[in-house]
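For reference, the structure is listed below as structure tokens.
One chain of protein is taken out of this complex; the other chains stay put.
Just so it is clear, A and B label the chains in written order, and each chain counts residues from 1 on its own.
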Amino acid sequence: MLTALISRLGQMVLVMFGISVVAFLIFFATPGADPSARIAGRNASQETLVQVRHDFGLDRPLPVQYALMMKRLFISRDLTSFVNRGQKVVPTVLEAIPITLSLVLGAAVFWVLGGLIVGVVAGATRGTWLDRTLMILSLIGVSIPVFWLGEVANLVTQSRWHDSWLFSWVPPLGYIPFTEDPWGWFKALVIPWFTLATLYIGLYGRVLRASIIETMQEDFIRTARAKGIGERRVLLHHGLRTSLVAFVTMFGLDFGALVGGGALLTEVVFGLQGVGKLTYGALQTLDLPMILATVIYASFFVVMANFIVDVVFVFIDPRVRDAH
Amino acid sequence: MSDQAKSDPRRNDAQSSAAVAFPADLKFIPIMDNSSGGQALVRSRRGAEGPWRTAWRKLRADRAAIMAFGVLVLITAASLAAPLYARHVAQSDPFATNLNGEIVIDGQIRQVLEPSTEGLGLGFTPLGPTWDFGPYMLGADNQGRDVAARLLYGGRNSLLIAGAAALICLGLATLLGVVSGFFGGLVDTLLSRILDVLWAFPIFLLAISLSIVLITQSITIGPIEIRSGSLWLPTFIIGIVYVPYVARPIRGHVLSLMQAEFVTAAIGIGASPWRILLYDILPNVITRVIVFVPLILALNMMTESSLSFLSIGVQPPDASWGTIIQDGQGLLYSRPIVALAPGLAIVITVLALNILGDGVRDALDPKSSIRVV
Partner (left out) sequence: MPTDKPLLVVENLCVSFRTEGGAVPAVSGVSFSLAQREILGVVGESGSGKSQTLLAILGLISSPNAVVTGSVRFLGQELLGLKRRALDAIRGRQIGMIFQDPMTALTPVHTIGDQIIEQIRAHERVSRAAARKRAVDLLDAVGLPSPDSAVDRYPHQLSGGMRQRAVIAMALSCNPALLIADEPTTALDVTVQAQILELIGRLRNEFGSAVILVTHDLGVVAEVADRVLVMYAGRVVEEGGKGQLFREPLHPYAWGLFGSIPPMHGPRPARLTAIPGSPPKLSQMPQGCAFGPRCTFRHEACAAQPALGGAGGHRSACFLPQDGRQDLRRTLAGRAVPA
């Protein structure tokens, strides 16, 4: 068990290394352009270019450039932006993380609950109008671009019906720290949460329904029914419990992906200064050091989430537990 | 059993000895000379049907999928008709700014960009939708361009990029998955590791990283030069980022096919590897790839619109549904139609693709057919 954990940790480090290399190569070794010009940003002066070349060791071989870059990202953490002169990139990213986490955690609560309800209800009422309605709604949810849904939500709650009793409580766009005003934090985030969760409620509801329907055909469900325990217990204690394995895997991966930049569009639309919004701002000004930092930090979140999923998996699926 | 069924003398023997105990009029009917006697006397309800025909019959019976397909055809046709619309209905160039344009509505001359009546009266508000089949049916954007015409042109690019990227993605993924699964060994290990890293890389950030680097400058690879504003850039980027999503399951499928008994049998009778690849593996992989087509198309549509919305996809003056939403963001509260219309177009197209995807999967996936026992 312990050796399995260690070998998995080793794999994680390897994948992180791989990702950092890919990100590095994309920014520093793409053919056809001078990386120093990219890093320095739009319309950089000649001196800036020279300084960039020196700072990043661009006249030295690629492995050295890579090592220098990693050192500045993780050890000295003194990577600075050239667009916003003097802005230290790494602390800025670290400050933005709580906002992204607030957004993604809250949305996760919505989508796990929503996905469970939709999946179980549709799976249990397979073939009825309720099932069909839920599945059509889920499919629509899966087909809406999140940034557009966010704009529609803003249009409704900030402009068109903002003065009605329904949405007059909605604060202006932006983030309110939890430590300052917990209720305000909730009010500011509840619409972004729902917007971000819509896609995943549809996705998880569909996957869970399919999984439950497949599980309910299994022999052990027949055994459970033959035991004379009610259908509700058969569905939840045997059907759902067995289907949860797939559900948890998906959750871990999606959660990681969202913390690691997937929530970018939601943050942009709702004006939340999270990691994604930071990346977006950097995109607008072509602030490459910032983009590099957010990309690498974000990918590490994803890899870490994958690792946590693997560990949690061991606890929910006894078959995996013994496979090691 | 055939021994018994075929040898007539013995059956006669049985009849003659039976005649001892039974009335002579009891004539036994010989068993049909057929290995499956039980079915020999029965009309078969339907002739043998190939898997493709079965799939096609199922798909045709799926009304939702057929309707979705119809919707997609309509959307594609409308997009293709964009130049006709621009010339004859909108009567303006949807790519040229038209800041001082004027138009006659209900006998009144109106400016395309009217001075704003809200706030301090600074700035302009573009013309709202006229809802008449004519110029500015959906109003104007902040540069005075016809939104409806741009919507059709944008649809062209969105569909084109999604389609071309799907071709790239599925082609590449099938190649990698089949090569990796079929040849195994070092090739497999190497390809799998690369796919693993790409898989772990947040898809969206990968697309963003590639876009930001490639879109800032034009790149030259050998004789090919790709301009920074070229549609090929988002196409390639979107085509590449989803390769692991398709390649990994295809590799797994090929691996399981290699273990299947019909492949073992083919190896056993001495079939060459190429024959096995062409006749046993590929036909089975193709169905799996086809199931992916609508889903990847839907995914590509979404990704393209997101990248374009972040201004790292389709570059101006070209339009796509994503860039039009981006254009409409500033007008969201005054002229919401500019952002709403392309968004609705995306939702309808992606929804149709997803419904079609469900239908295709149900038709091609044998697991979904009714099991009697």
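In this text, a residue touches a chain if its C-beta (ideal position, glycine included) is under 8 Å from a C-beta of that chain, and two chains touch if they have at least 3 such contacts.
Computed from a prediction, not measured in an experiment: that's the story for all the values here.
S.K.: Which of A:Gly86, A:Pro172 or A:Gly228 sits in contact with the chain that's absent?
M.R.: Answering carefully, the residue with contact to the hidden chain is A:Gly228.
S.K.: Among A:His54, A:Arg160 or A:His237, single out the residue that touches the unshown chain.
M.R.: A:His237
S.K.: Over the whole complex, note the residues of subunit B touching the chain we left out.
M.R.: 1-2, 4-5, 10-11, 13-14, 17-18, 20-22, 26-29, 31-32, 34-42, 44-46, 370-373
S.K.: Kindly note down the residues of subunit A that lie in touch with the hidden chain.
M.R.: 126-127, 216-231, 233, 237-238, 241-242, 245, 316-319, 322
The definition used in the following text is that only the chains that are shown with their structure count from here on.
S.K.: Taking each chain's centre as the mean of its CA atoms, how far is subunit A from subunit B in angstrom?
M.R.: 25
S.K.: Would you tell me which residues of subunit B are touching subunit A in their complex?
M.R.: Against subunit A, the touching part of subunit B is residues 193, 196-198, 200-206, 208-210, 212-214, 216-221, 298, 302, 305-306, 309-312, 325, 328-329, 332-333, 336, 339-340, 343, 346-347, 350-351, 353-355, 358, 371.
S.K.: Report the residues of subunit A in contact with subunit B in the complex, numbered from low to high.
M.R.: Contact set of subunit A toward subunit B: 15, 18-19, 22-23, 26-27, 30-33, 37-38, 139-140, 142-145, 147-148, 151-152, 154-155, 158-159, 217, 257, 260-262, 264-265, 268, 279-280, 283-284, 286, 288, 291, 294-295, 298-299, 302-303, 306.
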